[in-house]
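Please read the structure below before turning to the comments.
For this view, one protein chain was removed and the others were kept in their places.
Each chain gets a letter, A, B and C, in the order it is written, and its residues are counted from 1.
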């Protein structure tokens, strides 16, 4: 931590700051220039609130030196994290496709979708059973029946199952059916939930919150990891800005930023980021070109009849042509589309 | 709902849209101009996703006509909602003061603070027992012990107790100690929690999410109200924008906007909005001048030693002078500071 | 400037950074902790781009120590700047009212408005002659005729005249008619214009840009001041955020922030910030309560017939009741409404 004193700070103010820092366990290095004094506070105090020092008399500004997260950082683990999830390698050279409907609606719907995406490059099946919806009057998902249908479809077509968990009370239930827990954007800072997932042994697919900075997102990953579960996959899905022409603003630059700051794999979700299917295809291509380790897209046998997010779900044939384009772009940057190890 | 067709839309496209709307239960009024056709879809379909129509061929745009919430709206209830909470009237002519520390830290701390704020205008005591913190390494609250200390302090000094509940699993526990449930900004869209609180008989103090539009905030209130609990108090506490000179951007215009759209009381939290105590005082004054029904501020006997949010907590004497200023401003707009009915 | 090296930075990287800083004229103080080395770069280099150091090998982060502006800062001038503008004191104890129509439309309109606002507390007349409009098809102002009408009305009713200048080529013309140059939000970073105004001897009323941080706003003031003209009045008028319920988001916290960082007077414009007249009144009250040195509001004899911004213009009687409320709030915080010295 670096403490920058005001140009006019006097000696007693400087000493008071130094004493305060010492009491809190920091070693202090003092550096006095012509105009200003700068104090370097050496020591690791995770979660320290810099504003405690900033409000002292004579202090102009306080800057953190170390990142506030540990397990999620590149300085903790220099090499990219690679996870094997039932034979699929996540975070390596291969680009992962996660596909499926927004919500599980029926046995036919999930089976048809699973069969189609498994035949065209996907290794993970997505689908919601408990849906957090902005309106209490919207379709809220099939619940446990939806989980069972997804599990059966995943098993039949050789796909890993990824589905959302919204509350601590549902962790045990979802654990029984899913291969990967999804934490949605609205729950990115539901810390009770993150901790609980950190005590399980299944990977956590952590979407970025609508208003979350990249640093806060990595702090949310840290909540999971500090409990022992190191398998976190990050997923950029759009942030909230003033622009209303798209549902959210897809912050694809987060891909190279996260790769620089963290060893965790990062995916991208062009369906939620853009909200309209015709924009999903170019933005899925862009995500792969930017270096994403995987993409997650919504696909539905009859988007016009979907009970949720139909407008952003791809038609089956659109999905096929998307995969073909992505395959070429992956190749252009020296990667390929992942396939299941045993198939 | 109003459907605006593209200038070049042909008859078959228009008919397809009309048929689609009819199937979904809307009556359709058609209005054809020289350039464009506009369809009025009459009927109430709460939670309807307009994008379903927007993606049809020939459609240029779709606009919702009715608000997506019902119980929270002014059209449902024209008069302001006034709640009696143990003898304190919320939402009427009087301005409410909620004050207390960020976290309950010890019996001495909460008692000293409660005694002080009760002696100077406050009718509600705030304080956190379960703290959602950005970092897993920060102080997380005293838990149930904190709840018990708050309850005792509230009883001793004649203050209502308001405290945060972060998860469904804690609702029953918090219910036993608190007079009002607080839902924090990070949980504004934790729908399981909102529903559960909607089934209780205690008021819900609902903070605005960092990235929540006013409409989404009222939808969150609707989650509580649609379960039966009509006692929701809204609280503006700052939104996330590009400006970093303050912790958040205090959107005080939300006060007149909410008063226009809803009958629910609206409070403001200048402590979290600004993050630095010297800015709390002018912004608390501004909140009252803008018409807020109450303010919630952090006060601590020794801010420099607070375990959380010390930098934005007021000193005791600052709190006293703030109350004096607010009293004058309330009077200037024809209001007064609330007092407990029986005292 | 403080340079934070990465935990693993080696000696040759540290030396390269030191050498680089020395070459650019900085003295360097080195402070090595267990984990990391921190370098304090002492020296004043206005406009230095910190990224030059940030991209060097082994550097983790670079933090600026001094503010990037000089004349606009509190450290340059500790006392608030107070300007006398033809007998009206700006920036002192008194709160200034600037009122008038969005655009000058006719002699009758500007005279009626000037007479009304002069009779009720205003000391400055606002009005646009050259209007920057989002659409090329909107009313663009009366031009020089509008300037002449404003000047005449100002003289007749004893009001200072403030009007917008949009381009270097118009500075000389506007100078002949106005007492204060207004720079609009869209031109806050039109640096050619700012420099030109800095070479004149009339005050500059500088609105904050829609996407401008407070720091960039003060840098824009610095462009004017570095050319010699120290009379800059800042005006908060709303920033662009995700919230669409108001035209912009009125960042009233900017008032205490600016008062802390700068000695310049700060005004607020609730008309442009909110965009709808019913919200102008509560937010004008809030601005005064927050400590603004003045407010600027749009008033029109017949808002329904205004050629621009009618919906946010106050009716004459609304203006009168607003002034009464503001007078009480100013008194509550120890201020009063300014009056013309000689009247």
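Methods note: a contact is a pair of C-beta atoms (placed from the backbone, for glycine too) under 8 Å apart; a residue touches a chain by one contact, two chains touch by 3 or more.
Please read all numbers here as calculations on a predicted model, not as lab measurements.
Visitor: Given the contact definition stated above, which residue among C:100, C:209 or C:301 touches the chain not shown here?
Guide: C:209
Visitor: Considering the whole complex, which of C:18, C:112, C:144 or C:168 touches the chain not shown?
Guide: Hidden-chain contact among the options goes to C:168.
Visitor: Where the complex has a chain not shown, which of A:10, A:57, A:84 or A:243 is the residue touching it?
Guide: Per the contact definition at the top, the residue touching the missing chain is A:243.
Visitor: Which positions on subunit B touch the chain that was left off?
Guide: 2, 4, 6-8, 27, 29, 31, 33-36, 38, 40, 42-44, 60-61, 63, 65-66, 75, 240-242, 244
Visitor: So which bits of subunit A touch the chain we can't see?
Guide: With respect to the unshown chain, the touching residues of subunit A are 211, 213-215, 239, 241-246, 249-257, 260, 273-274, 278-279, 282-283, 285-291, 325, 328-329, 331-333.
Visitor: Using the touch rule from the top, list residues of subunit C that touch the missing partner.
Guide: Spelled out for subunit C, the touching residues are 46-47, 49, 51-52, 54-55, 68-69, 132-139, 166-169, 186-187, 189-193, 195, 209-211, 216, 219, 222-223, 226, 239-240, 275-277, 303-304, 308-312.
In this section, only the chains that are shown with their structure count from here on.
Visitor: So subunit A and subunit B: same face meeting same face, with over half the numbers shared, or different?
Guide: same
Visitor: By how many degrees does subunit B turn when fitted onto subunit C using C-alpha atoms, rounded in steps of 5?
Guide: 180
Visitor: From the mean C-alpha coordinate of subunit A to that of subunit C, what's the distance rounded to whole Å?
Guide: 39
Visitor: When the centre of a chain is set as the mean of its C-alpha atoms, what distance in Å lies between subunit B and subunit C?
Guide: Chain centroid spacing, subunit B to subunit C, equals 31 Å.
Visitor: Rounded to a whole Å, what is the gap between the Cα centroids of subunit A and subunit B?
Guide: 27
Visitor: What residues in subunit C touch two or more of the other chains?
Guide: Residues 241-242, 244 of subunit C each touch two or more of the other chains.
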